[in-house]
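A single protein chain has been removed from this complex, and every other one stays in its place.
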Amino acid sequence: MSDTAKTYKIGQHPDLPPPRTEVGVLGWFKHKLFSTPLNIALTLLAAWFLWSVIPPLFEWIVLDSVWTAESRKECWGKMEVPEGGACWAFIKDRLELFIYGFYPAPQRWRVNLSFVLLIMAIVPVLYDKMLARKFGLWYSVAFPFIAGWLLVGGFGLTPVETDQFGGIMLTLIIGVTGISFSLPIGVLLALGRRSKMPVLRIVCVMFIEFIRGVPLIALLFIASTMLNYFLPPGTVFDLLLRVLIMVTLFSSAYIAEVVRGGLQAIPNGQFEAADSLGLTYVKAHLLIILPQALKISIPGIVNTFIGLFKDTTLVLIIGMLDPLGIGRASLADAVWAGLAREVYLFIALFFFICCFSMSRYSLYLERKLHTGH
Amino acid sequence: MKNRLLEFVVAVSAVALLSVTTTAGAGTLEDVKKRGVLRCVVSTGVAGFAYPDKSGVWKGFDIDFCRATAAAVLGDSKKIKAVTSTGKTRFTKLNANEGDVLWRNTTITFSRDVGVKLRFHGVNYYDGQGFMVNKKLGVKSAKELNGASICIQTGTTTELNLADYFHANGMKYEAVPIETNDEARQNYVGGRCDVYTTDASGLAATRSTFSDPNNHIILPEIISKEPLGPATRHGDDQWSDIVTWVYYATVTAEEKGVTQANVDKMKSSKDPEILRLLGVEGAQGKELGLSKDWAYNIIKQIGNYGEIFERNIGVKTPIGLSRGLNDLWTRGGLQYAPPFR
Partner (left out) sequence: MAVISENGANTRNLITRLWSNRETRSVIIQIVTLTVIFATLAFIFRNVVINLDARGKEFNFDFLFHPAAYDITFSPFIEYSSRSTHLRAAVVGILNTLLVAACGIVLATLLGFIMGILRLSSNWIVNRTVYCFLEFTRNVPVLLHILFVHGLIVIQLPVPKKAVNLADSFFLTNRGFFIPKPVWESGSGLVAVVLLISIAFVVLFKRWAKKAQDSTGRVYPVLGISTGVIVGATALAFLAADMPLSWNIPELRGFNFSGGIAIKPEFIALWLALSYYTSSFIAEIVRGGILAISHGQTEAAHALGLRPNRTLQLIIIPQALRVIVPPLASQYLNLTKNSSLAIAIGYMDVVATVGGITLMQTGKEMETMIIVLLTYLVFSLIISGFMNLYNKKMALVER
């Protein structure tokens, strides 16, 4: 106030605070929401969109939902309008089925243990600052085999047939196996595609382009029905194993393309330097080229894995019961039938949580790698 | 040294392909007995016929027949494994020996029996394709459906029957093919279709899930014959006989008044056929390659045909089907078992 009355020497006047409309809440509103006519229109449009979508959705999912009931009838009876809210009691009732599938109840500790081991296996991959990371990584590599033994059994554990697998557990099995085995195969394919040997190159290109050119459901269908024609008569081949092989091959073709991009980004000087050191092809790649190329391709690889994880829902087309399949099978129970929306929403949420965290991680890596250069 | 390495590699690949097994040439019966578990190819979920309950135990009309087979063969109805299959994969699963018997409401047709090389054994459920409409439409007969939109479940015989029926009656329609029952239900409830067509049992089951089931009627026309029955692979006659007679045993039991509750008392019945059925007299079990009390196990553990029906799809269940064609021949239905002698 009194500042205005004071007199200053020229050039000595202290900075005035910016006008009130430019800073604080008002300024934020002005700059972030209402800066130009186009922006005002966009703001209003977005606000209208949010207003018309979120409150009814919130009401249906949370406010009017029913959490405890024994049947659909009871659920709908508890609402003001039948179907006016979500009936989460159904999901609650079937939660174990959604998680474990048909895994025998007394053996479920093995699934739980595998979940825990999985988390422990992921940590060394994610955090490079972990203590004794090298051992951790060896454990991560060994994890699929450990988990495989735990879940399938044998060697001291009660064997569980793979067609008892289902639900979220099945999704994780397919996802994790696809992820861990497709990476080495993908790297080999990428190297093959860049090889100077024409036969090898052509074979790899044909394989990659074939796999990338056809939909996964067609491949899964081949795995489930046509593989019997390709094998010697009388061979019975576990369905889950067939699906795992197909999924692995499928994602390895995509990984190959991502890794190829990484390899292309390595300057020629690196290859030449390795050659001039007298390193063999294998050593040069293991020590010089691949560590750099893989580092660049990590975000792409994570994105491929997200895609793979989402695609695991397609196994329901060949009669395997992933969460979506379990949901549909449960909907055939006359006590609950008709609650498809709840099932779909629940599964969407599950996938969103898994894939969103993976994509956040990939983003974090991207930033970290970006500053590393 | 080299040989060691080779051996090691072979051993590792053998472990890797642990689950690749070659089927023995022995009959299905021996395989099942050796395994101790009966593998039934079932659907991924059809209301009333096959669905998993809360703890993952399969239930339903088809499942009960699967359990009955297990009770006869293994003496324990719990020793079953449900091999889930979609409409597309069911026959390949059976043919590829991923299952021992198909109990998956499958319509018996010429091409399936002869072309797909399956053996069918009797009809455990007589179905037919019907139409369901909303009462508001005021439609009383399928003949009034010219120009309507019709939801069909694909992958079945349904779409062929529908095409034939409308073609034969010179009517037009809009086909809305749907893969699953939930989607079809949503389409019908939302008004995407005027009519929903599938097997009459499926219509009743779907109607039971509406919030207003009384506003929907099933039209009197049944446009097709859908005899649903179990199937096995070609070329194993002993196994085929077993599946056939498991089904007949349930029907005979109902006809003779043998129920889950009174089966023990019936062992001292005066009717020789009951005595033969329950293995008190005669050697039917041995001839089938089963134990003497195979049919007794079925009735004791699962019940007779009527009990299986009423428990899963009968009037008192949410599905609410009446016996109709599936009543015993003595009560005007079609369920008729050859005599046990």
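Should a chain be cited, it is by its letter among A and B, assigned in written order, with residues numbered from 1 in that chain.
The working rule: contacts are C-beta pairs under 8 Å (C-beta built on N, C-alpha and C of every residue); 3 or more make two chains touch, one makes a residue touch a chain.
The structure displayed is predicted, hence computed values, not measured ones.
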Seminar exercise, completed: In the whole complex, of B:32, B:73 or B:176, the residue touching the missing chain would be B:176
For this session: Out of A:79, A:200, A:266 or A:294, point to the residue that touches the absent chain in the complete complex.
Result: A:200
For this session: Kindly state which of the options A:115, A:271, A:344 or A:361 is in contact with the chain not pictured.
Result: A:344
For this session: Could you list which residues of chain B touch the chain missing from the display?
Result: 87-88, 91-92, 95, 111, 115-117, 145-149, 154-156, 159-160, 162-164, 167, 173-180, 183, 186-187, 189-192, 194
Exercise. Footprint of the hidden chain on chain A, which residues?
Worked result: 28, 31-33, 35, 39, 42-43, 45-47, 49-50, 196-200, 203, 209-210, 212-218, 221-222, 225-226, 228-233, 257, 306, 310-311, 313-314, 324, 341, 344, 347-348, 351-352, 354-356, 359
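Everything that follows uses one rule, which is that only the chains that are shown with their structure count from here on.
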Problem set entry | chain A and chain B: spacing of chain centres that average the CA atoms, whole Å | 38
Exercise. Can you name the residues of chain A that touch chain B in the complex?
Worked result: 72, 76, 82-83, 93-94, 96-97, 100-103, 105, 154, 161-164, 166, 221, 224-225, 228, 234-239, 241, 316-321, 325-326, 328-335, 337-338, 340
Exercise. What part of chain B is in contact with chain A in the complex they form?
Worked result: 18-23, 44-48, 50-56, 59, 81-86, 88-89, 92-93, 95-98, 180-183, 185-186, 205-206, 208-211, 317-319
